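Apart from one protein chain that is not included, each protein chain of the complex appears where it belongs.
Chain naming follows the written order as A, B and C, and within any one chain the residues start at number 1.
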Amino acid sequence: MLGLNKKDLSLLLVVTFLALCAPFILNPFPTDSSLAQFNAGYPDLMQRFVIFGIFAIGFNILFGLTGYLSFGHAAFLGVGSYSAVWMFKLLSMNVLPAIVLSVIVAGLFSVVIGYVSLRRSGIYFSILTLAFAQMSFNLAYSVLTPITNGETGLQLTLDDPRILGVSRTESGGIPVTNLFGLDMRDTYEMVVGPWSFQFNNGYYLCAILMLISFYLAIRIFRSPFGMMLRAIKSNNTRMTYTGLNARPYTLAAFVISGMYAGLAGGLLASMDPLAGAERMQWTASGEVVLMTILGGAGTLIGPVLGAGFIKYFENIFSKINESVLHTWFGFMPDGLEDLVITLVYPFVGKGWHLTLGIMFMLVVIFLPGGLVEGGQRIAGLFRRKKSGDDANKSTQSTPAE
Amino acid sequence: MDAIILQILNGLDKGSAYALIALGLTLIFGTLGVVNFAHGALFMIGAFCAVTLQRILNISFETIDPTRTDFLGNPMKVKTTYVETWFGPEVGASIIDWAVPLAILFSIPIMIGIGFIMERGLIKHFYKRPHADQILVTFGLAIVLQEIIKYFYGANPIPTGAPDVFKGSFDFGVMLGFDANAIIYPYWRLVYFAFAAIIVGAVFAFLQFTTFGMVVRAGMADRETVGLLGINIDKRFTIMFGIAAAVAGLAGVMYAPINSPNYHMGMDFLVLSFVVVVVGGMGSLPGAVLAGFLLGILESFASMNEIKSILPGIDQIIIYLVAIIILLTRPRGLMGRKGVMED
Amino acid sequence: MGILEVKNVNKRFGGLQALGDVNLSVAENSVHAIIGPNGAGKSTLLNVLIGKLIPDTGSVMFNGQSVLGRKPYEINQMGISRVFQTPEIFGDLTVLENMMIPIFAKRDGVFRMHAFENADNEKGIVEQAEHMLESLNMADARHDHSASMSRGNKRRLEIGMCLAQSPKLLLLDEPTAGMARADTNNTIDLLKQIKEERDITIAIIEHDMHVVFSLAERITVLAQGTPLVEDTPENIKGHPKVREAYLGEHA
Partner (left out) sequence: MSNSNLTRRGLMKTSAIAGAGLALPTIFTASSASAFTNEPTGGTVTLGFNVPQSGPYADEGADELRAYQLAVEHLNGGGDGGMMNTFSSKVLQGGGILGKKVEFVTGDTQTKSDAARASAKSMIEKDGAIMITGGSSSGVAVAVQGLCQEAGVIFMAGLTHSNDTTGKDKKANGFRHFFNAYMSAAALAPVLQKLYGSDRKAYHLTADYTWGWTQEESIAAATEAMGWETVNKVRTPLAATDFSSYIAPVLNSGADVLVLNHYGGNMVNSLTNAVQFGLREKQVNGKNFEIVVPLYSRLMARGAGENVKGIHGSTNWHWSLQDDASKAFVKSFGEKYGFPPSQAAHTVYCQTLLYADAVMRAGSFNPCAVVEALEGFEFDGLGNGKTLYRADDHQCFKDVLVVRGKENPTSEFDLLEVVEVTPAAQVTYPADHPMFAGGALGNCNPGA
């Protein structure tokens, strides 16, 4: 079905199920319980999960398949966001033209940067992309302020000259981004006993686009083109002496991943119409590298997992403060409570970076294949228990899963 | 003309820091083939060695002075440092004043120790792993190191002054026949430049004239052959890592008075130092030093008003622009060997 | 006129004359070996032939067209395939995928954006690749990870991949270097079999005299960057100049 083999199809179905049921899955704890802190099922974070999932899926098409490590992909995301916000300011609050434009502009940008950067490989390529992205960030933050609104980020205002649509609503506010009248920020809330689940229009748009992106990524991975990209990563010399020109292949991969980044940027702006220059900083590019490697570079599902992992830390762990810890450990005797809190406190709240850094190191040291490898090992353990030896066979012939 | 001389001086000084960091980075890359994203963090830890020594020297006991009150109206607690009680107020004060130069001695064993632990405990296991993994694990380490520093020292910069004798600036202009104040330069920055020159010279001399250095250089050129000769190259590489860490650390110690150290200063230098290494040529020590000074000078020129008025924002991007131009026209960098790290 | 004509090629590296006035003609459908001691310029000559190096002077014509200044993949598309000293295969790919890539390259040229077709659905390509693997006796290994194969099998696969493109000229760079005797013999047999089954020109650069004399129809001896003699294997064996320059010190 859909031109996929059975294994890929079941993977796609699992991801579809997870994405559509995310509001349930991510909110496992009752709203009033002390563990509600760990709930991630609110619209903004769910949107970020899938949007950064798209970003990482796209990055993986370049890095996972060809091995070219770009340190400048955040620039495309930023460019996508700026284009989308400009579209909202000038044309219409409908997200469709904004998203289309952001993909196109990011694509054009990546053609230019990719054409130049791909003249080099290895770390030289990484430094070239890094240099381009840092230039974009520095300029966007300062000299290009008329276009980017610099430090504050590009925002909508009450006097935007919107061609299709009004500058301000009847109640005097800024109109809301929508898809043909469907407001992106509308949320339906469902209360089931102590639980509450939020279903947000914007999230489902992002989720559907993520699923499409994911599906396309599977197709690319399994296509002759994807095979060529893997061949480039594996042995560029043989590639060349087989009469194939690696550069258009890598450039195509670069542009595709740039367009994925543009889509992610456009979606970010569609969910929350603001485009900040920090989105283009090298640390933001580094973040997508981390997502991809953490999840498992070159695997289909890895980048999505990595994106979720990092965004979860950023948004959930950073919010755990001392008083939250006191409510958790309040049941302990006083001395012990203080001791536990002293031990835990450096790793949560303002210490979330520390925990993230430790997690990176642990994953890279013990799971070179990322979280996917971790999952495979666990699955392997179970399978070995069930039936002795056919576990090896099935993992062996799927190098690109 | 005076403006140009001034900016060359500035550039040499900026370049000193770039060159020292890039030198250590290249030593690690050249000997071990490891891309070390934690190198900036080592620079930062060096600067915090100076901060720590300053704090240690300032450890004090409190006495209550009933004649004065603190901000809450309570009797004021007056602090006296142990150093001052032990050595007398004058000697004590000057010891505290000289905290940063003293920190050089203090930092060398610490940095070498950190380098050893890092190499034996972590980096060693990553020699055979892809560069991407090396980048990720050292980047993770850099985050962990800087967060630990942040936990103990806070996020705010910590002023760490140079000894009083080095405060103020030297007027080159008068010496060269320009007006007074045309070309002035702070004493401590001159010290920093001289210090950088000494460290660079020492590292080169060490590699050039000692047996140890010759083995390491041979190892940089061809690790397998040297290994076949029955020389334990691994042990020497560990020591090299310690030395590279010490170079970064010393660069940080001496940098502390120039800009108050803060926990993220390493990250601020990280990207830059990689650009310097690549522009100089991966694995080339003289290249790293040359590129460090060159980029420092270019950056200084780009910040001149005359240039900024023609090309607004050029000082924001000059380093990256140079990197792009060099990589496109001369991919091996200024002095690199061809083909290093192409894949 | 041979299929490959090298005329007056010179190449200097700084003070070193790597190639001096090399003239060479490889006849169509022949097996031509180039031998010579270490540092004789064999590798430099090879790199000139496949476009990796551009000589200072002289010309290299293949099938009536100059190869100089062309990119390696263009030269390959002209009909020259190369086998490397250490087998260059796509280690991360399966054996079957390795074999599919040259067939794609032959069908689609230097680049084609076939991103949304399924590689498994390319029936024609898969069939050709499997057929090729069968003729190499590697059909059983088709789903194996190619990096995990023995060196002899990697070499076999590499040669197969070159043949899959139906090249006019097959260039082999010390194809048996570092191989066990059994693997060497297998490789010789494979090349002999190819020679019998196909219309193909083979140029081979080799150190191992056993290989050279079992395969070659003509031999060029290179010494200090210059061709010393060119003749049939029988004549080369007895040639005094060759013995002096090469075999003498070798034996």
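In this text, a contact is a pair of C-beta atoms (placed from the backbone, for glycine too) under 8 Å apart; a residue touches a chain by one contact, two chains touch by 3 or more.
The structure presented is a predicted model; accordingly, all values stated were derived computationally and were not measured.
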item	value
Contact list for the unshown chain, restricted to visible chains	A, B
Omitted-chain contact residue, chosen from B:75, B:88, B:154 or B:201	B:154
Option touching the unshown chain, where A:5, A:31 or A:342 are the choices	A:31
Contact with the hidden chain (one of B:56, B:104, B:117 or B:182)	B:182
Interface with the unshown chain - residue positions in chain A	24, 31, 39, 42-45, 48, 138, 141-143, 145, 149-153, 155-159, 168, 171-174, 176, 183, 185-193, 196-198, 200, 272, 274, 276, 278-279, 314-315, 318-319, 321, 323, 349-350, 352-353
Interface with the undisplayed chain - residues on chain B	2-3, 6-7, 9-11, 13-14, 17, 68, 70-72, 76, 150, 154-161, 167-169, 179, 181-182, 184-186, 188-189, 257-260, 262, 264-265, 268-269, 299-300, 303-305, 308, 313, 315-316
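By definition in this document, only the chains that are shown with their structure count from here on.
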item	value
Whole-Å separation of chain centres (CA-atom averages), chain B against chain C	51
Residues of chain B touching chain A in the complex	35, 122, 125, 129, 131-133, 135-137, 139-144, 147-148, 151, 271, 274-275, 278, 282, 312-313, 316-317, 320-321, 323-324, 327-328, 331, 341-343
Contacting residues of chain A [partner chain B, same complex]	63, 69, 116, 119-124, 127-128, 130-132, 134-135, 138-139, 142-143, 236, 282, 286, 289-290, 293-294, 297, 346, 351, 353-354, 356-361, 364-365, 368
Sites on chain C touched by chain A in the complex	50, 71-73, 76-77, 81-82, 84, 88-94, 97, 100-102, 104-106, 108-122, 125, 143, 145, 158, 161, 165
